[in-house]
Every structure is written in C-alpha cells, then in structure tokens.
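Encoded as structure tokens, here's the structure I'll be asking about.
Only a single protein chain was left out; the remaining protein chains are all shown in position.
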Amino acid sequence: MRIPVAVLGATGLVGQRLVRRLANHPWFELVAVTGSDRSVGRLYGEAVRWRLPGDPPPEAARLTVLPSEPGFEAKIVFSALPSSVAGEIEAAFAASGYAVSSNARNHRMEADVPLVLPEVNPDHLQLINVQRQRRGWRGCLVTNANCVAIPLSMALKPLDDAFGVEKVFVVTMQAISGAGYPGVASLDIVDNVIPYISGEEPKVESEPLKMLGRLAGDHVEPAPIRISAQTNRVASRDGHMLCVSVALRQRARPEEAIEALRAFRGRPQELGLPSAGEPPIVVRTEDDRPQPVRDRDAGGGMAVTVGRVRECPLFDLKFVVLGHNTERGAAGAALLNGELLVAEGYVS
Amino acid sequence: MRIPVAVLGATGLVGQRLVRRLANHPWFELVAVTGSDRSVGRLYGEAVRWRLPGDPPPEAARLTVLPSEPGFEAKIVFSALPSSVAGEIEAAFAASGYAVSSNARNHRMEADVPLVLPEVNPDHLQLINVQRQRRGWRGCLVTNANCVAIPLSMALKPLDDAFGVEKVFVVTMQAISGAGYPGVASLDIVDNVIPYISGEEPKVESEPLKMLGRLAGDHVEPAPIRISAQTNRVASRDGHMLCVSVALRQRARPEEAIEALRAFRGRPQELGLPSAGEPPIVVRTEDDRPQPVRDRDAGGGMAVTVGRVRECPLFDLKFVVLGHNTERGAAGAALLNGELLVAEGYVS
Amino acid sequence: MRIPVAVLGATGLVGQRLVRRLANHPWFELVAVTGSDRSVGRLYGEAVRWRLPGDPPPEAARLTVLPSEPGFEAKIVFSALPSSVAGEIEAAFAASGYAVSSNARNHRMEADVPLVLPEVNPDHLQLINVQRQRRGWRGCLVTNANCVAIPLSMALKPLDDAFGVEKVFVVTMQAISGAGYPGVASLDIVDNVIPYISGEEPKVESEPLKMLGRLAGDHVEPAPIRISAQTNRVASRDGHMLCVSVALRQRARPEEAIEALRAFRGRPQELGLPSAGEPPIVVRTEDDRPQPVRDRDAGGGMAVTVGRVRECPLFDLKFVVLGHNTERGAAGAALLNGELLVAEGYVS
Partner (left out) sequence: MRIPVAVLGATGLVGQRLVRRLANHPWFELVAVTGSDRSVGRLYGEAVRWRLPGDPPPEAARLTVLPSEPGFEAKIVFSALPSSVAGEIEAAFAASGYAVSSNARNHRMEADVPLVLPEVNPDHLQLINVQRQRRGWRGCLVTNANCVAIPLSMALKPLDDAFGVEKVFVVTMQAISGAGYPGVASLDIVDNVIPYISGEEPKVESEPLKMLGRLAGDHVEPAPIRISAQTNRVASRDGHMLCVSVALRQRARPEEAIEALRAFRGRPQELGLPSAGEPPIVVRTEDDRPQPVRDRDAGGGMAVTVGRVRECPLFDLKFVVLGHNTERGAAGAALLNGELLVAEGYVS
C-alpha cells in the first residue's frame, strides 16, 4: 500500500525528473500529474515533451493531465510549478489538506514555512505546527532551497557544527539545466561563459542562513554567517560547481575539515530514507575533482561532492563543491522532503 | 627601416599568435623563427601546424626554422618557449646581446628580472641596469606575467592607486587555449568543468604582487596585498574570466571604482605603442558582461574588460574581469613589452 | 557620395551583421534601420540587443528605429525580416520604388523573382524586367538563397560547368547561429546533435536548381540535377559544413575537379565588388579541412571552402564544403546582391 502522491507542473524539466524518480518508488505511488491549460485533459505521455533520456515511465504516461487545483486523491503533492504561479496554488493545496513539498522559491523565506534540507535542519519541520495554527491550513507546506544554496549548506553544515562558520565567499559555475527549457540560448553558452544569473545571488546569500539557522519557537533565527556570492553559467548540462572560501570561528586544518565532512551523517541517513545519499557528502582527494561529468551522479544524484580542501591565504579553508542541480538541488530535494514528512509523521 | 626581431618557439600556439601579430607590424620585421629539432631546417609554413584561422602570413611562411640559439641577426627575440627549456635559452640570448621579451615563467620572479605589464609598472624596466651589471649580459631579459595575473593586475592597478587594495579573492574560469595544443582533452571539458590547473594558483597569488610592487633600487618591494585564488578550466576557446572580490584600504562606492577604471591610462597609451589597447580597460555596465565571445577581442584583444562592479557583502567591491588569455595574457603581452623596450630606449 | 541604404529587421542576428558590414562600406551609407513595434522610435543602439562582439557601429547606433514601411529616403533596402512578415513588406517596398535585396525565403521561388548568387547566376537579374512589367513595380526585388543552398551551389557551379552535375547527396552539419536568437536551446545541443532542421531539406533540394538553372525569357528553367539532403544541427557557432557526393555527366578525377574549383571566378570578382571573396572558392588539400573555426572567415567570410575532394565509390566525387552561414549564407549574400544590382545598373 503505497502513499498516493501527485506532481504539480509535471511537464517541466524538474517535474519530469520528479516523475522519473517516482517510478518504482518504494513508498509513493504517482496518481496524478498537473499541467498548464495546454496540457490539461491530454495523456501525460502525449502532453509532455520529454527532455530526459528515453521515454516517460509507462505508468506516468497513462495519467491524464489535471489542472493545478485541489480535488484529486493524494496525500502529498510535489510542486515543480514555475514561481509565476506557485505561490497561490501551493497555498490552496496546503489549505485543502495536502502536504505540499515545493521546489518553488515563493514561500521559502516566510517565517512559518520550513525551508528544509533534511540532512541539515530536519527539526525545522516543526514550523508546520505554527503554520497550521496561523494559517488555518489542514495540510502543510515545506520548501526546499535553491540549487546552489542546497549543496553549499550541505558542505557548510559539518564545518559549522565542528568549527563555526563565520564568512563565506562562493563563486559558482552553474549548468544550463538550471535555467529550465528552453532556458539558456545556445549562442549564449557555446564557447562562452555568462557571469550573471537573474535573481540567483540574493538567494545564495540568504537561504543558507535560514537552513543553518536555529529554530526558535515560531520562527528561525538566521545563522550568524555572512555570504558573498558570484554566480556564473557555463556549458555543462547538469551539476553546479562552487568554489568556496570560508572563515571559521575556530581554526581547522584541511585534514580536520575533511574528517568532519566524511563523518557527517544526517537524519535521512539515520532514518534510511529511500532517496538519501549514503554518504551524504563524498570527499575526493584527487587534485582535479569534483567534476560534473564524473561526480554529479554520486549517491544517485543525491550526494554532494567536496574536493580540493586546502588552506586559504585569506580565510581558513577553500574547497570545491558539486551538487546535481536538478536532482539534489531540485527534484530529489523535494522528494526527500516528502519522505522526511512521512517519516516524521506529518502525513496522515 | 623596421627593427629585426625573432620569435623563439614559433610553432606553438603562443608563437603562432606572435608571428601573426608581427605580420605588418609598424616597428618590427620578423626575420627569424626558431623551433625544436623536428622543425629546424624546414620552411616555417611547412613545419608549423597552424592552429589559427586561415594560413600563416606568407612572409613568415617563407622563413627557415632555426634552432633556438643565438647567432642570427635580430635586436629583439620574443620567447614563446615552453618552460622546460626557456630558462637557459633565454639567458643565453640575453647574454649574447639580444633584448629578450619572454612569456615563459622561468625567470619571472627573479629579483633582477623585470616582470612588466606596461600599463602597470613600466618603471620596473630599470631593473635591466641591475641585471646587466649583475649578470654581465650585453642584452637584457624582460618577462610578462601569467595569463590570469595580467588582467587581474590591470584591473587592480587603478583601484590600488585610488583606494589601496588590501585583499583579493579571485576565482577563474579559464579558456582551453591556455593549456596550449593539444592541451586539454575534449573528454575533460565537453559538458564539464575542471576545478584545477596545474601550478596556476601560486602564480596568480604571487605575480601581481611583484607587478603592483614598488621598485626599490635593485629589487621590487612586493605590494602589501594578499590574494587567494581558485582556478578552473571551462569550455570556452579564448578569454579568461575572473570573479573578483577586493578589500580596500579606503572605502569606495562602485561608481567611484568604475570612474577610476574608466579614467585609467598607462604608459603604452601615453607613448602610443602600436599594440596598446585604447582604452586599456573597458568597463561594461550591462548585467551580463563581460563574456568571452563578446568581449575578448576588445582593443584588438589587448583591452581588459571589467563588468558587474558592485558592493560585496564581505569585502568592499566585487566585479568580473575578462582578458584574452593568448593575446593580452601571452603573445600580445610579450609584444607590448618589446614595444616598451624600444620606446624607453633599451634596444639600440 | 555614397548610396543611401536601409536595413529592414535590423535588430535580429542577420540584421546586425548587415549593419556591421555596412559600417564603412565604400559604396553604401546606412541611413535607416527598421524594427518591430518594440523598437520603433528608439535609438538603434538602445533598441538592439547586440549579439556580435563589442558594440554596434556608432553611426548606426545613432539612427532612430523606423517602422518597416516605405517612406524614408533610400535607394536599396536590405531585408533581414522574418519570413512571417517579409512577404508583404518587401513587396510594398519594391512597389514603392526601392530596390529590395532580401534574405527571406518568401519570394525566392516565384517565377519572376531572381534568386541570385552573384558568382553563379548574375544574369538572372534580368528577371527584374519581367517582374517590373508584370507587377507594375517601380523598384525591384532580388533574393538570396538559403544558407546551405548558397555554399552548395557555389561548389557545384564549376563542376557543373566543366563536367555536368547529375545527382547530389548532401548531409549537413549546421551551426547554431543559423536558427537566430534565442534559436537553439543549449540543452538541445551541448553534448548532442539534432538530426532535423524544420523546413530546411526542401530548400536545399530545390533552391540550387533555380540558381544553377538557365534563364529562359520570363522564367528560369531549373537545372536537371537531383539533390537528396539530410540536415543536422551541431554545436558550432558559425559555419555550415556539407558532406557532398556528386554524380557527374562526364567523369572527372579529383585533381580535375580541384583545378576547376580553383580556377573559378564569377561576376563579382570580374567587377571587383567590395564584398566579393577573392578567390570565391578556397580549395584546401589537408586531410582535415575545412573546419568551422579555421575556415569560416576565409575571404572575409565570403569565400566558400572546399576540401577532401576524392573519389566516391558510388558516385564520381565526394568532398566537404564550408560556408559562413550568417555571412556568405545570409547578410553578406544580401549585401553582395545589392552591390551587383548597382554594378549592373538596376539602381538609379
């Protein structure tokens, strides 16, 4: 008896990855997919322009695309809606009793909405109680962070726990899939780099502070960390690379940092959540790793890979972080949040 | 009556660019090219595997490739030799009376060897007097810096003059041509990023300090700046991108920095050197510039482009810098040093 | 006293290339640019999102964008309009007395509209007389062919003249710029090939027959050649590559074909038209040429490069052809047609 779930915005790139991840999921059964007016009423297998290898999973292909509004039977809805419409639709589902796990940015920074990275701040789910009380929702809404904020926060967590993180410089080299489809024009990226991603840097500078923050009753106290981000688009398909320098409250040698990163386990690993990467952080010691083509699929796309951990002449440490942006940073993140909701008893 | 010059290591990528830049040069006439044993004795047009568009300049194609040793008539030799052999060969030429302008790293950090970026530290050429006295050379040796150190130092110079630069974080996204030919394997870079370039970070962290340093009699006092670098290879052909954050001794708003960068002119512009970019620094104010394909050829490949100048949450300012790595950062740099040598009277 | 000309659809990719080519043109002075409603009334330098390196030519940047309708002073209008609107607009201009040189496909195959490749069928301009008489136009309309049909017809012309071309297999590998901007999504082309370009194969199979055809009074008798085309998109920025096999009416050895290709000169070379490539066809004998990065700019982007001419086990000869798709195949083609109109006395 698997739990019935739905994907909102199932025809987009992240929606497609959610649909693929839900095929043969041990806990969840995909029973509904929603889409825009163009798709509603058609079979998913016909309405979707499938951008992933091969074809849509047959059981998903047979579903009829529904409008993105409450009314169908499902316990959890995974939202891959574009931010232009996600705000109100997600609230309507949460109000109607669904547990909503959203990848959209709309509600992330609201005080009573948990912005959860299961390995980092699973306790923030408790905000759901505040949320239900304050908003009168029968369901609930949990969000995952931006595709850079996630691997960054994952890598910072063990260092923050062990040594205290104070300041962070991060420069990213982000894959084209991060912009969706059609997204980045090929003329903008073949033989080129774009040193700008609209709206990205503010998210990278703020979302980790909420995730690494301390739950204080009805809100989260942001972590006392300052982040400076520069974000760039490069010609890789999947996998965001982050060059990071961190100032710590307590000095640490590279080997100590590596030890902390390697030893790290989070709630998903304790609970054995189906989509958890084991280990959540892979540390590589070769000179030239991580790399998108070689490391983005670590842990089924759910592990974050850290490499080149070394001393920084200005701060304490510098290193490179890689996360699969549309899996660990989007579809897989929403799915793992859904699994955590179940395991922690928020889905009845 | 043009000055006879030669290119050492003329068959490599940087050598080819030097040969191309010297075709129709108003001051210089290319009279000799040297190469490895494989090439010596053959016509340059036949020995070279020309990697640039079209064909070698006809007047160069007709030259016979000579061994890389003194003996031919030329006043200036531009060295594009690989570092495995450049050290001794360049010294031999300088000893024999040639003015050597080298792109190799071997002698860059020696106390009596000027590491010159003509817009930044033309006065360091005075070390040549020390050099001649100390080494007994009839000629002289001047070097240009690494292909990242050059655009970085160019962008820092006006800021250092106006506000004092104290600390610098720099993360690079470097073009494949920086590794020469065959250089980067395509399997390492298509759909990928390599977060490592052998030997690069130490150069980026040290060479700017010498160029921005103060000439103190027989040596250069390094600039009191600390730099932390992370260097990456991406899938662009030419043009190194730098994401920079700087801490200044005296606060400056972005507009003030832009004003300083725009107003900057150096000795090459004063002297009207043939290969000088005018202006030497192009400042762009679009959100998404500079970009390799659109900006690397600014100023005939000799201007450095700066964009996205904005406040940094941790330091004072952050911005993006682009320089054409094999022109401004290599062939054109060596050539401009040669022009400066002539204009300043070091070539007789 | 230069001839006043205009560019219709000047903000698109081909329009931008026309504007750039017209800067400092010896015969033409760009006096007007037109655009869509979004741009009309603004300065061209502000309305255009310039996709080429650097910035728009200053003299063009200062022009105010006009609507695409007759009324301004100009003798020739170069049309880079999209085919969705080109048909009627170009007819209106021709009716009003302008000489229209169009890159759009709309009128190409009409019986009284010359489809001209100046090196191949300059005599087809005589259809203008038929056109004026039949349509009552005071001006005229000449078109250039598709960006694959042009280099293909150029390469076939000398072979057809010397040996008679009977059948042609052509498989293309086309650059992303051929689809305009934003055009090809980066997710469709990084690490990928798309074996399909909408509407392309019918043009490649028909347009060369009109250009290589014989003027027969009031129409063109198509050349008795049969062409089979397969067209593909690959991850190069500019430069369409064609793998061609030809069956000839009279056998020819590769050396004879090379001789014919090398000896070929057309009317633009005879007339010394400013934009003509000299020679119009570059033949390369290296194993691995032509290549987009090395050969697309031959002859200022106006030469077609042919290589690997060899025997074909099924037909007579096979070889590879490269043409710069947005120059020789679009902007430069329209411009050269304009120059030919002037030289042949069709512009008064």
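Labels A, B and C are assigned to the chains in the order they are written; within every chain, residues are numbered from 1.
Rule of thumb we're sticking to: contacts are C-beta pairs under 8 Å (C-beta built on N, C-alpha and C of every residue); 3 or more make two chains touch, one makes a residue touch a chain.
Just so you know, these numbers come straight off a predicted model, no measurement behind them.
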Check the options C:Pro26, C:Pro58, C:Gly136 or C:Pro195 and report the residue that touches the missing chain.
C:Pro195
Residue of B:Arg237, B:Arg265 or B:Arg310 in touch with the missing chain, whole complex considered
B:Arg237
Touch criterion as defined above, residue of C:Lys167, C:His219, C:Arg249 or C:Arg262 at the omitted chain:
C:Lys167
Among C:Ser68, C:Gln131 or C:Ser245, which residue is in touch with the absent chain?
C:Ser245
Residue-wise, where is subunit B in contact with the chain that is not depicted?
51, 176-177, 181-191, 235-237
Residue ranges of subunit A at the interface with the undisplayed chain
51-54, 190-191, 237, 293-298
Touch rule applied to subunit C and the missing chain gives residues 167, 169, 171, 173, 188, 191-196, 198, 205, 226-228, 230, 232, 234-237, 241, 243, 245, 287-294, 307-308, 312-315, 318, 320
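Rule of thumb we're sticking to: only the chains that are shown with their structure count from here on.
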When centres are defined as mean Cα positions, the distance from subunit B to subunit C in whole Å is 40
Using the average of all C-alpha atoms in each chain as its centre, how far is it in Å between subunit A and subunit B?
42
Shared-contact residues (touching 2 or more other chains) in subunit A
188, 191, 235-237
